[in-house]
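Note that one protein chain of the assembly has been removed; the remaining protein chains are unaltered in position.
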Amino acid sequence: MSNHAILLIHCPDQPGLVAQVTEFVHKNRGNILNLDQHVDRLAGRFFMRIEWDLDGFLIPVDKIDDYFGTLIGQAHGMNWQLHLTRRRPRMVLFVSKASHCLYDLLQRHGTGEFDCEIPAIISNHEQLRYIAERFDIPFHYVPVTQATKAEQEQRTTILLRELGADFIVLARYMQILSDDFCAQWPHRIINIHHSFLPAFKGARPYHSAFERGVKLIGATSHYVTADLDEGPIIAQAVEPVSHHDAIDDLKRIGKDVEKRVLARAVYLQLRHLILPYGNRTIIFS
Amino acid sequence: MSNHAILLIHCPDQPGLVAQVTEFVHKNRGNILNLDQHVDRLAGRFFMRIEWDLDGFLIPVDKIDDYFGTLIGQAHGMNWQLHLTRRRPRMVLFVSKASHCLYDLLQRHGTGEFDCEIPAIISNHEQLRYIAERFDIPFHYVPVTQATKAEQEQRTTILLRELGADFIVLARYMQILSDDFCAQWPHRIINIHHSFLPAFKGARPYHSAFERGVKLIGATSHYVTADLDEGPIIAQAVEPVSHHDAIDDLKRIGKDVEKRVLARAVYLQLRHLILPYGNRTIIFS
Amino acid sequence: MSNHAILLIHCPDQPGLVAQVTEFVHKNRGNILNLDQHVDRLAGRFFMRIEWDLDGFLIPVDKIDDYFGTLIGQAHGMNWQLHLTRRRPRMVLFVSKASHCLYDLLQRHGTGEFDCEIPAIISNHEQLRYIAERFDIPFHYVPVTQATKAEQEQRTTILLRELGADFIVLARYMQILSDDFCAQWPHRIINIHHSFLPAFKGARPYHSAFERGVKLIGATSHYVTADLDEGPIIAQAVEPVSHHDAIDDLKRIGKDVEKRVLARAVYLQLRHLILPYGNRTIIFS
Partner (left out) sequence: MSNHAILLIHCPDQPGLVAQVTEFVHKNRGNILNLDQHVDRLAGRFFMRIEWDLDGFLIPVDKIDDYFGTLIGQAHGMNWQLHLTRRRPRMVLFVSKASHCLYDLLQRHGTGEFDCEIPAIISNHEQLRYIAERFDIPFHYVPVTQATKAEQEQRTTILLRELGADFIVLARYMQILSDDFCAQWPHRIINIHHSFLPAFKGARPYHSAFERGVKLIGATSHYVTADLDEGPIIAQAVEPVSHHDAIDDLKRIGKDVEKRVLARAVYLQLRHLILPYGNRTIIFS
């Protein structure tokens, strides 16, 4: 297991930011492994991701955040997050009835592609319990009705706390989460929408794509915000389709795109390569 | 130059259609070069493209349409078009100020990729006249204002008739054509829209794409109908973009996609590979 | 379950072939569902795939092959195969230690994407037995050494016969099959090679790709012939890579391409959409 620190930073652009941050790492004997920075000139905003080896680093791990803030962050109006790679993140999956994304994520986890824990799968249906059992992952059935929604979200919130969840992946979870729930997990709920957003928002996008006669269909992974299908986009991909493809074919082809795009978002999240800002994301990869 | 006939057919689906059409060609000593058919089961609609060599074909060229209608087409409620490859189609280009699509089409024409005549370029601005001159193609300046629009469209209509135009390509022509004008050229005006429709309809799609933070940008070629950006889609493509790309980069990258997608539509049109039906297209390729 | 017949035909090109085949189907009250034909002008060769509904077809199912041969096939020197969709094909998977393709195929089978039986998984290692067990599919461990190879292939041949195998998929099976074995399963063994053939044949293609500094890596599914990595190609795909990607990243990215390309080949095989000819394939899709 690696022992790295990763800092994700954004702040108003100003001269000398890169020099100061790199010097902070260097003076304290951290070896920089990756550094990527970006300036949005239009917005006058600076973005940076820096990863360094903690072996021999002079500042104790639990003080890094504090020192960085005091020495650099606060003075420059920085917004920063510190991540340590020696702690495996805990990812909870929400599913409904469609199995393809769930299977795909579990398979990638099983083959070592995702370096994380999956403490539980939560579903509003019982259908996919057998898959959870095949992969020896606890399955929680939390049925939702219009009437019980608020109560069930509370129950889910408690469960997530018990599970020590770091973030949530909606692997074709077909319930709309309340604004309150979304607000508790800012940039920590990843959804897969089965269209190339902003085209075909909402329900039944493959039907709409068929109707419109598009020549490519797509999928979009994004962070969930209170605005349905409007959160910051993490990844997108498309596949060509033709008149040969009926709606069922679009669904079949689309499943593959969904799996790929969701897996990419999860990978980026686990490697702390995503820096959301406003309604956009900087992807450091 | 080839001497082929191409029939594009659609009608209600019914048994025996392929057999009858192929027998019509075969009995009259036509050698079938390509045959492609498609059934839209949902709509119960049959679509076919058949291309055959006219050398030795028993029916005189100017009677084929008539014979086919009498012997087969009318009995089955067919909607058909006959095309003869020995006549080079005449394509007229409409442009405004952006040169990339115009250059690209002229270059492809110049290198023999497009088997057609380009009798003229029509523009509401003078800026691109020098390109027309470089390629020795007549350039017609037809300025348009809100007040003169109807009059100028009439003038254009007369010009197109004189030019013997078969179809029109809007190579980033930034005027909206009137419903009347569109109605005169059904499935004979091809437009390039600089977004992946139906996302980002209307003006300034790259700005909208930037705002939304999409990870792919695209272009769409489509037939023009009275409904702006809503006509049948012919071809679409996308390219990945990232946070590195400012709006000017999106425009730069987008230009390439636009050129490619428009060129593809023109190629398909010239080879009679497009069969529009309702708001969709069957692409026989 | 559908009740269709599919004929795959190739023969020297000659006038009237499409008309005769379609008439054969039509006169016997078969409704043509799909028809695709292709002529390789260079080789003077005709290729066709025709699918029709057997409900109400006048010729008994077990006589179709015979009648077609007598009435049409033999007279034109045709090479043809008849497939009936009401019989589910039996696909046997060969694996070694890498799990990603196996998982992917089983998941697609489990979600209904592949309409076939998987009577067994055969492996020269024990490592992936647990996956077979998770999916309730019999697992046969057939270890191979240089000394036992011939004997084990015989054992495998008997096993395949008992299983009623129609075709074999090498889902990252790392043994080279003998010429004799290959010859018994012409166009019935599908392999996935982890490079964009013909680049990087043989072992360790990701290492070679890294060394050469390519900007795209790929995968190729192909029929297995006695010539290693030289059989007819069924499907290929690529993904972009960059200097950020070390060999392990190429492997990770490559796994996704492999899964996709192998799944596509299996899908095409199950739908009888592949017509191999010489060292090439016609893909009717």
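Side notes on the structure shown:
Going by the order they are written in, the chains are A, B and C; count residues from 1 in each one.
FYI, a residue touches a chain if its C-beta (ideal position, glycine included) is under 8 Å from a C-beta of that chain, and two chains touch if they have at least 3 such contacts.
The shown structure was predicted, so the numbers you read here are calculated from the model rather than taken from an experiment.
Only one of B:D13, B:D65 or B:D256 touches the chain withheld from this view, namely B:D256. The set of chain C residues touching the chain not shown comprises 38, 40-42, 47, 196-200, 211-216, 218, 232-238, 242-244, 246-247, 279-283.
Within the complete assembly, residues 15-19, 22-23, 25-27, 29, 31-37, 39 of chain A touch the chain that is not shown. Take chain B: the residues that touch the chain left off the picture are 99-100, 103-104, 107, 110-111, 113, 134-135, 244, 252, 255-256, 260, 263, 285.
Simple rule for what comes next: only the chains that are shown with their structure count from here on.
Between chain A and chain B the centroid-to-centroid distance comes to 41 Å (mean Cα coordinates, whole Å). A straight line joining the Cα centres of chain A and chain C is 36 Å long. Counting only residues that touch two or more partner chains, chain B has none.
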